[in-house]
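Incomplete set of chains, arranged as in the complex.
To keep things simple, chains are lettered A and B as they appear, and every chain counts its residues starting from 1.
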Amino acid sequence: MHDPLKIAGVELSNRLFVGTGKFGDHSEMKAAIERSGSEVVTVALRRVDVDSGEENIIEDIPNSVQLMPNTSGARTAEEAVRIARLAKASGLGNWIKIEVISDQKYLLPDNEETIRATEILVNEGFVVLPYMSPDLMAAKRMEEAGAAAVMPLGAPIGSNKGIRMKDMVQILIDEINVPIVVDAGIGKPSEAAEAMEMGADAVLVNTAIATAKQPVKMAEAFDLAVKAGRQAYLSGLGPTRVTAEASSPLTGFLNSTKG
Amino acid sequence: MHDPLKIAGVELSNRLFVGTGKFGDHSEMKAAIERSGSEVVTVALRRVDVDSGEENIIEDIPNSVQLMPNTSGARTAEEAVRIARLAKASGLGNWIKIEVISDQKYLLPDNEETIRATEILVNEGFVVLPYMSPDLMAAKRMEEAGAAAVMPLGAPIGSNKGIRMKDMVQILIDEINVPIVVDAGIGKPSEAAEAMEMGADAVLVNTAIATAKQPVKMAEAFDLAVKAGRQAYLSGLGPTRVTAEASSPLTGFLNSTKG
C-alpha cells in the first residue's frame, strides 16, 4: 500500500515520529530509533552540543532520517526564533518544531507566542511544525501563518495519559488542512493506534518509548500500532451499536438440526 | 521473539482469533482470514451445512488453522452440549467455544448454564473455551471445571464499543490461571491492542473485521495491533504521571548558549 505522508515536499512512508530524550544511553536511543522505523526524529538543540567534548547525539541518529530540531527551553517567540536560527546555522537543516513553554509545572505550550514564532520562521524559509495546545482558532492561525503541520498535544508532555483532549484533537483533524501530528501524552501503542484511527496523519512519541523497561522492543510496538491504526482508518471502521448483533446466526439452528 | 500461546497443548504464534460471520461472501472471508494471520477460527455449526447443497464454509477456511466450532444458537447447557457433540461427529475436531445465550436483545451469555456445559464437555474430552460475561467467581468455576481458556466479553457482541468492562476483564487477567481471550465488543485495532497491553492472552474479533469497508485490509490492521499490544505488554509500559515531565531538557539552555 502506497500511502505516503507529505510534509514540505518530503515523502514519508512511516508515520511514527520519535524523540531523543530520556534514553538510558546513546546506543539504546540509536537502536530504538532504528527499530521504530521512524523517518522523522526530533532533538533538542541543547543535546547537540557541538562545541563540547561530549559525545554528540547527532552522530547516533541514522543519516536517513529527517532531523527536526525543537526549540525546547524557549519561553517566548523570540527565544524560539533564536534557537531555530542557531539550529540551522549548526547544520541541522531547516525543519523546526516550535515549542514555547513558560509554564514550568504542566509544560503546556503558549499558543499565542507559538503563532508569532511560526510567522517569523516561515518567512525565513523554515519548515515549521508548531507544538500546541489543541484549540481550533490557534490551529487555524498556525495554518494561515504557513505551518507545514500542526502538532497538538494529546495530554501534558510525559504524562503518558493518552489522548485526553480527544474532542479538540478530532476537530483539528477534521478542520485543519495541513497534516496533524499528535504530540505528547501518548503512553501506549493502543493510544497511538487510536490517534491514527481518528485520522491523525502521524504521532510523535518519546517518553513512552524511552522510559519503557525495554525501549527498543517498545519502539517496534509503536511502529506496529501506528501502522495498524493508519490501516484501520483507511479500511473504514464499522459502526458502533447500542444493542448487540450476533456475528453468528442465532435463530433456527436447533430446529434445523433437530430433525 | 518466541512467545507462543499454548492452549490444550497447541502452540499458537498468532494471538488474534477470528470469526466467520457477517462477511460479504466466502472469498472475502477466506482472504480476510489469511491476511489476519490467525491460527484459530471460530465457526457456527449452522454454517457448516454438510448435508445441504450450499457451498460449505469449511472448504474456505485454510487447513492450517485450528477450527473452533461454537455453540451459537444454544439457549441452555443441554443445547450447547448437543451442538458440541454434533460438531465433533461432523469431523470438526474437539475444540468447542461454548456460547449459551437466551437473552435475545443484548445477546449476553448465561454464565451459570455455561459453567454446566463446560463441566459436561470437559468430561467428554473436549477442549472447552467458554464465552462469558466477565465475573470473577464464574471464571473461577470455569477454570475449576477444566476450561482450556476463558473468553470474557469486552462489550455486547457486535456492539463495537470496545472494552467497556475493563475493570472486570483486568481482574480476570490477574486472577485466572488459564489463558484469557477477550471476545466480543472489540471494534477497533486500538482496542485489540489495549486488551493485549492489559495482559490478555489473545483476542477474538469478527464483526469489526467483517463489517469494515475493506475487511481484508482491516484483518491485517488487527493482526498488527495485536502484535503491537502484546509486544508493549512484554516490553514493560512506563508509568502514568499527573504533572508533566519534559522529554527534552528545559532549563539552562538559553543561558548556556547566550555567551
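Quick note on the criterion: contacts are C-beta pairs under 8 Å (C-beta built on N, C-alpha and C of every residue); 3 or more make two chains touch, one makes a residue touch a chain.
A quick note: this is a predicted structure, and the numbers were derived from the prediction, not measured.
In this structure file the homo-oligomer totals 4 copies of one chain sequence, with 2 depicted.
Just so it is clear, only the chains that are shown with their structure count from here on.
Chain A and chain B have centres, each the mean of its CA atoms, that are 31 Å apart. Within the complex formed with chain B, the chain A residues making contact are 1, 19, 21-22, 44-47, 70, 72-74, 79, 82-83, 86, 99, 101, 104-108, 156-161, 187-191, 193-194, 197, 206-208, 210-215, 217-218, 220-225, 227-229, 231-232, 234-254, 256-257.
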